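Only one structure is covered here, and it is reproduced in the block below.
Apart from one protein chain that is not included, each protein chain of the complex appears where it belongs.
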Amino acid sequence: MSWTRKDLLGLEELSKEEIEFILATAESFKEVTTREIKKVPALRGKTIVNLFYEPSTRTRVSFEVAAKRLSADVINIAAETSSVKKGETLIDTGKNIQALKADIIVMRHNSSGAATILANNLDISVINAGDGWHEHPTQALLDIYTLKEKLGRIEGLHVCIVGDIAHSRVARSNIWGLTKLGAKVTVCAPPMLIPLGIQELGVSTSDDIDRVLPDADAVNVLRMQFERDSGEAFPNQLEYFKKFGITKERLKKARKDIVVMHPGPINRGIEISSEIADGENSVILEQVTNGIAVRMAVLFLVAQAREMA
Amino acid sequence: MSWTRKDLLGLEELSKEEIEFILATAESFKEVTTREIKKVPALRGKTIVNLFYEPSTRTRVSFEVAAKRLSADVINIAAETSSVKKGETLIDTGKNIQALKADIIVMRHNSSGAATILANNLDISVINAGDGWHEHPTQALLDIYTLKEKLGRIEGLHVCIVGDIAHSRVARSNIWGLTKLGAKVTVCAPPMLIPLGIQELGVSTSDDIDRVLPDADAVNVLRMQFERDSGEAFPNQLEYFKKFGITKERLKKARKDIVVMHPGPINRGIEISSEIADGENSVILEQVTNGIAVRMAVLFLVAQAREMA
Partner (left out) sequence: MSWTRKDLLGLEELSKEEIEFILATAESFKEVTTREIKKVPALRGKTIVNLFYEPSTRTRVSFEVAAKRLSADVINIAAETSSVKKGETLIDTGKNIQALKADIIVMRHNSSGAATILANNLDISVINAGDGWHEHPTQALLDIYTLKEKLGRIEGLHVCIVGDIAHSRVARSNIWGLTKLGAKVTVCAPPMLIPLGIQELGVSTSDDIDRVLPDADAVNVLRMQFERDSGEAFPNQLEYFKKFGITKERLKKARKDIVVMHPGPINRGIEISSEIADGENSVILEQVTNGIAVRMAVLFLVAQAREMA
């Protein structure tokens, strides 16, 4: 197959073949990172704009490194200090960036659907780097890439996603990607953090991590955002850690080779113990490394699709 | 002719020939932007510092893209968080940047004359990216470039500039540039927004947009900065839009091919209606595109002048 989409907005809209094509492309870029000169001229002369309406150093830096390793020129815009302040609409901002003859906008936005709105109004490529509680496709792709690298396949695996499912674009994108590739997914959280109707996405739910773990090939531990969602409905940190925290004790009942993932940054002692985060089951730092390869692949594919069109 | 100035501080000091030389140079750079690899090695190994004492994402990004397409290295300094905070004077800051062996400083500053002070104290090039209410020469150059591209000439045109003329460096630079090239300029605004003595610059004034528009080849709509200049003397937004807003209704009495310009970011429904901003008379996004070519030309010319000297 060949990649034909100008944008990457989410995994919901992608076919199994498209997801696999990105993963295969990422594999060839991963090799670049091991060279002495970690750079290829694939996107030389292209301009990539990181348009971040929410601060996210990790994601911005990962995309910036990926773009520079492809020899693209990168422009960072922290949109809270830009003309957004002056009342310009999202579409106007996008059209202005397009008028600069930029090639790709990588956007983080606090509203679900913002990347789709932008993409529908522009001819240039838009990559969703996280929109509200909707999707964060490159994060899920790097999670899946890492899992496949570790276990050799995705089909037939059982992946447990634990944490605040209701407010997690990472969970949502992982669910779309994993189920399309034939994995079984269980989301695990206190009931008020599991959105109603999530089962319609083809996942099982549980509020008892200890019953899920023994059967899981991997556990993807979400960051608990206590700073954002503090409120009555929310368990306190200590209580959460006791019931859902991924600890050595808890993993005793899991498979010995269970893969422990986390999108970062980790809260040691809140959703995961230090022992496990730094332990032999953890692939947390491999996820970061693979994020570069996955983002290089996505940047490359959408740029190529536009040139073909 | 050849360009000999190390700085671009304003259009007031430039001759007609110098302005035309920049426009001609910009034309050759505009072609670069249409190539698959949008990059030329003209300023490879040069260091360009964007020194912004006021945030202006649009202008900074435009200069940054222009510099990178010339293969220069770009350093961004948001000066409110820099050593300015620690009490360093503007000239000291400039001399420090010069000591880094930077080649060009692109400066946005809130005080009129700041760019000139800097240029007079440094051997390296200074480009004024907007100083107080004084000048914003590259904005006017891109406005004029776009107008000429659209209508084939500047000489003999009648351009109406509407908005807060008193506080607009964009208006001031446009007036200098347009009149030097032989255009007739009318500034149009509520009387308290037209500075006393503006006629000495060779422009007509009016407070009735409907009487000016029928004779105009182009209207340059300034952004109304209601957030900055709120006060008693100022009309409210609704009243302003009713009397001066550029609308479909109002343009019925204008030439069918009147060119509508705006330096951006636009306030939809305040100084211009959405219909017109997005309509067929509008060249607002072409202005953004041409901004890259004009800024590439200016960066290139001042760098070359220094090498010749």
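Each chain carries a letter (A and B) given by its place in the written order, and its residues are counted from 1.
Assume a contact is a pair of C-beta atoms (placed from the backbone, for glycine too) under 8 Å apart; a residue touches a chain by one contact, two chains touch by 3 or more.
In this text, all values refer to a predicted model and were calculated from it rather than measured experimentally.
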Q. Out of A:R35, A:R153, A:R211 or A:K253, which touches the unshown chain?
A. A:R35
**Q.** Touch with the omitted chain, as defined above, among A:T89, A:T205 or A:T289
**A.** A:T289
Q) At which residues does chain B meet the chain that is not included here? A) 44-47, 49, 73, 75, 77, 79, 81-83, 86-89, 92-93, 95-102, 307
Q: Could I get the residues of chain A that touch the absent chain, sorted low to high?
A: 33, 35-39, 55, 57-58, 61-62, 64-65, 68-69, 223, 227, 264-268, 285-286, 288-289, 291-292
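Note that in this section only the chains that are shown with their structure count from here on.
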Q) Taking each chain's centre as the mean of its CA atoms, how far is chain A from chain B in angstrom? A) 40
